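Apart from one protein chain that is not included, each protein chain of the complex appears where it belongs.
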Amino acid sequence: MAKDMATPDTDTGIFTRRESEARSYCRGIPTLFASASGSVMRGADGSEHIDFLAGCSSLNYGHNDPDMKAALIEHISGDGIAHGLDLHTTTKAAFLQAFETHILAPRGMDHRVMFTGPTGANAVEAAMKIARKVTGRTNIVAFTNGFHGVTMGALAATGNGYHRGGAGMETQGVTRVPFDDYAKGLDSAALLDQMLSDNSGGIDAPAAIMMETVQGEGGLNAASAEFVKAVAEIAKRHGALLILDDIQAGCGRTGKFFSFEEMGVMPDLVPMAKSVSGFGLPLAMVLVRPQHDVFGPAEHNGTFRGNTHAFVTARVAIEKFWSDSAFEAELAEKAALIETRLTELADMIPGAYLKGRGLMRGVDVGGGELAGAICKRAFQGGLIIETSGNEDQVVKVLAPLTTPTDLLSRGFDILLNAARDVIAQDIAAE
Amino acid sequence: MAKDMATPDTDTGIFTRRESEARSYCRGIPTLFASASGSVMRGADGSEHIDFLAGCSSLNYGHNDPDMKAALIEHISGDGIAHGLDLHTTTKAAFLQAFETHILAPRGMDHRVMFTGPTGANAVEAAMKIARKVTGRTNIVAFTNGFHGVTMGALAATGNGYHRGGAGMETQGVTRVPFDDYAKGLDSAALLDQMLSDNSGGIDAPAAIMMETVQGEGGLNAASAEFVKAVAEIAKRHGALLILDDIQAGCGRTGKFFSFEEMGVMPDLVPMAKSVSGFGLPLAMVLVRPQHDVFGPAEHNGTFRGNTHAFVTARVAIEKFWSDSAFEAELAEKAALIETRLTELADMIPGAYLKGRGLMRGVDVGGGELAGAICKRAFQGGLIIETSGNEDQVVKVLAPLTTPTDLLSRGFDILLNAARDVIAQDIAAE
Amino acid sequence: MAKDMATPDTDTGIFTRRESEARSYCRGIPTLFASASGSVMRGADGSEHIDFLAGCSSLNYGHNDPDMKAALIEHISGDGIAHGLDLHTTTKAAFLQAFETHILAPRGMDHRVMFTGPTGANAVEAAMKIARKVTGRTNIVAFTNGFHGVTMGALAATGNGYHRGGAGMETQGVTRVPFDDYAKGLDSAALLDQMLSDNSGGIDAPAAIMMETVQGEGGLNAASAEFVKAVAEIAKRHGALLILDDIQAGCGRTGKFFSFEEMGVMPDLVPMAKSVSGFGLPLAMVLVRPQHDVFGPAEHNGTFRGNTHAFVTARVAIEKFWSDSAFEAELAEKAALIETRLTELADMIPGAYLKGRGLMRGVDVGGGELAGAICKRAFQGGLIIETSGNEDQVVKVLAPLTTPTDLLSRGFDILLNAARDVIAQDIAAE
Partner (left out) sequence: MAKDMATPDTDTGIFTRRESEARSYCRGIPTLFASASGSVMRGADGSEHIDFLAGCSSLNYGHNDPDMKAALIEHISGDGIAHGLDLHTTTKAAFLQAFETHILAPRGMDHRVMFTGPTGANAVEAAMKIARKVTGRTNIVAFTNGFHGVTMGALAATGNGYHRGGAGMETQGVTRVPFDDYAKGLDSAALLDQMLSDNSGGIDAPAAIMMETVQGEGGLNAASAEFVKAVAEIAKRHGALLILDDIQAGCGRTGKFFSFEEMGVMPDLVPMAKSVSGFGLPLAMVLVRPQHDVFGPAEHNGTFRGNTHAFVTARVAIEKFWSDSAFEAELAEKAALIETRLTELADMIPGAYLKGRGLMRGVDVGGGELAGAICKRAFQGGLIIETSGNEDQVVKVLAPLTTPTDLLSRGFDILLNAARDVIAQDIAAE
């Protein structure tokens, strides 16, 4: 059977033959990739693409950052621990030390770090379990268009109907309420407060209110600081913990390390994943305030909790980018550039408008078909970019935060040209 | 705050200060580890321990296997993709090719591979969702002492009360039945068949029956081939899929690549994780028969599904150990050695008896206190070893499958001496 | 033990000794009642009270209506069937015939009648099960302050937190949304439509939307015809059945037989109970459109479904009150009188305002303490009256629909005097 198989270098038949139908990104981006560095991915055929997807914000520092790469090679060469369960390792200690020194302490956060199975969903599951254990309640309030993962507990909190449908059974334990600015004229926080305050409002007293400050998968819906603060106060008033899911919006994506900085809130629990390792390696964790750190040993466990290779790169990421304010300043400049260029895009399309915050931005172009056509055309032009939103109607820019300005500009040039072409074609077709 | 902190090399204060109370193995094995190779782990203080835990069967090929290590360093050095979502990469293609050629094809398995979030629990969740989607049913039959993970869907199938308690709410969708040989004189398969056949048996028609052929966390309970076959037939007769969770028992642990080989069964779904990457890197997947490969694109998704670094080492593992029958022959010999030495251990303790199968063996010493004392003493003697079972009453040997015979013997010497010491002490104390 | 017990005629000690703490109405209305007729209840001590509670709308035709009473005595005297499971009886046939002739046919309703266990909750459970079976979906949309019973399925749909708390576990299968006019400026129907239309709105496609057109326990919140119609259209658009729970608001309480008449909607399912028997005897049923009549024989069952004595009185009630339009005309007049008198009450109290519709009216006096005090004082004056609402803040008038005008006036005189006294006392106390 194996004899006449083509070499993998040029053939993708093995994927259709042996990989499950659940595969997805590779359908729209069919290139066979071989290597990548910084913000550029290279195909086995030598092609190059600028990466405005960044592993869905898992590669905030780009591909194969040279310092992380060097540190990781050194670690492996020296027979550094690859897998150590949750044993003490010098590598984990160094990461925790760096995280305490450069992230937690300067922000006045007394949180502890719980390493969970290395997926965002697992961190969310752990956070929900902690909130339930702490409060003795079961209900978690979550929001329209929120996305928190697809395992049964996390899925209950996820709004997306397609993913919920995959459960094959009812999910439970979550009450859904409108997000900030969800319906015209609706004060979502006030409605939530009223329903929770009402003895017959029919919402069980919640263990937690869980939200993303910017909903990534949901369409780059950015909550206002006022809304986040109002929700934090509602949580407090009703005896619920506040879970801010910073899996996609954290690690600098909104311009600060945490997406909720400068909002005047202190979340009880912060699930993190994606760019925590800095290198795209699986790592997830929950920040938990000491008074809520109630799990017994391994009460929530998992073989791969704490990925040692990821600790190596995560430590470098923290030390390199977050030990002073230089990176934040750089991010502010890039965020401005992104806003300028996306405004150009939005101006091309009647009814289109900007979404998101910081470097987690996009344009709602009004429909999934148009957004998809623009992304497809951009890909042909050498740019990897994806859509998000409940109708896939948002062209989403998640470029590595480290993308050099000129490359960023080049990427936007491709994107704007793609949009122009698609619009021209549409007009021609009418 | 950071000023007077000790260097991480010698201080573990950072763990108590900033790591969650959920940490567990590090409590019984408090060494600060710095490196490891083969079956030996080295502390920051220069100490060495033989590893009979192997990352709970995640390091079946030992630490830092030189061939995997070389391939991984080469991959990183060449800016190979670190994180590629579920895009096509040459690395993934090469792994799939090797897995098809050396594992699936020779065993007549037409399964496809679904890469899930890189945790065993995530693979289990995906398998349960697939079974529910395929059958339109919700109920999953699982067994006493089964362990399948701690996210809400997987946790429902896990027997362990401590972990279930962590949910903070009722889990659902699972019916628990006795495992093989659970109660004296009980024919567990016949009882299951009767309850499912009984119109008023009160068990909803199941989407799947899910089992481990050897229950690792549950105490190394090995199902007989007859039981596994009977369960497979019951599943078929009642329109349920058969899920064989090979997360801990797979990848050679029982002496063959899959734990169910030579049992005459063909599972519909096989969740895998732990040693799939071969190097301890997070990777998980579900083998799914083509007719059950019903998920739409990303219907079950996750950022880290498909860990590219893990594909590098996983491919090497497959090619190095499973391209011919040499390794299997070696495993048979080592299994015999393990059985001999554990029989010695069992003979020391009245009422103790062997558990498990292949290289997934242990001794039920009658109580958790004694088992714990033996493991603790063994650790002092230079051996990392853990307990399992509902009362932690089983001294469990999960040495790397590649452990050289002399090192294996040395490990057992330490273990037997430890047992002798503990027993002598106990007698002295009476 | 039984020797020296006082006769039950004058002693209520047996209740504290042997009746459960769950008893409730008897705490605020401690009279030991012996008999009743029309709108007057008589105590064992000879006292008389006008009844503005009417068994919570279970006695719409008053106590011991002479025609029903005569028919029932005749039935019993002639050894008419008392209990006949769901066998065919002449009594049931006569009821169904009358119900078809005078209720269903004139209103163009093709519904069938499903007799459930004789409680409103049981009818609601049956309706929810039918909707789930018809649609293959599980989710039921229910509203803030809705009340549908306290068995586990029905309770999930009930908003009241006190009752929900009694479950001792999570209820499931229901999504709660704001009722008409729930929050200032909120278009509740539009919000529901948006959340259901949104692919990521996070509300599972519903099997049914269930509502009361006037929420009795919830505080006499009357939905506008526009809202009911909008909800009916939303249900249709999203493939959900429309369940209008007419248990409390039906049987003439709002001025028509059904509360939803003249609103331009045709519900798929109508749970009924309370005044269906006309005499206060337990009887409940679900009206179900033929295409949704999908239960197999006894798939939903219950020993007491179809209470034969209740059929006797229910038939008389239909024939006596609903065979022509005279009763409806009478109800319109009484509704006007009630509105006038309750307006007087509302005018006495700053901020107080009218609630409800038809003969299901009340006044929100702003707080439960005041409402309770008024009711207590009215009881002392010879009037049985209760509160409702999430804070028990609504003084609720549910007088028998047959109460003669002069008695109705006398009742209101007592009520208004009671309010005056309480207010005067409050002022004096300041």
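We just call them A, B and C in the order they show up, numbering each chain from 1.
The definition used in the following text is that a contact is a pair of C-beta atoms (placed from the backbone, for glycine too) under 8 Å apart; a residue touches a chain by one contact, two chains touch by 3 or more.
Quick caveat, the model's predicted, so the values are computed rather than measured.
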Absent-chain contact - pick from C:G153, C:P178 or C:P271: C:G153
Given C:F52, C:F279, C:F327 or C:F412, the one touching the chain that is not displayed: C:F279
Those residues of chain C which, in the complete complex, touch the missing chain: 1-2, 5, 8-9, 11-12, 14-15, 17-27, 29-37, 41, 44, 53, 55-56, 58-59, 63-64, 69, 72-73, 76-90, 92-94, 96-97, 99-101, 104-105, 112-115, 117-122, 125-126, 128-129, 131-133, 136, 138, 149-154, 156, 162-163, 165-170, 172-173, 207, 273-274, 279-282, 286, 288, 293-304, 307-309
Touching residues (missing chain, whole complex) on chain A: 169-170
Positions on chain B where the hidden chain makes contact: 138-139, 142-147, 158-162, 164, 170, 172-173, 175-176, 178, 182-183, 185-187, 190-191, 194-195, 198-205, 217-219, 389-391
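In the analysis below, only the chains that are shown with their structure count from here on.
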Shared interface numbering between chain B and chain A [over half = same, under half = different]: same
Centrality ranking, top chain (CA atoms only): A
Distance from the mean Cα position of chain C to that of chain B, given in whole angstrom: 57
Chain centre separation (chain A, chain C; CA means) in Å: 50
Distance from the mean Cα position of chain B to that of chain A, given in whole angstrom: 29
Of all residues in chain B, the ones touching two or more other chains: 169-170
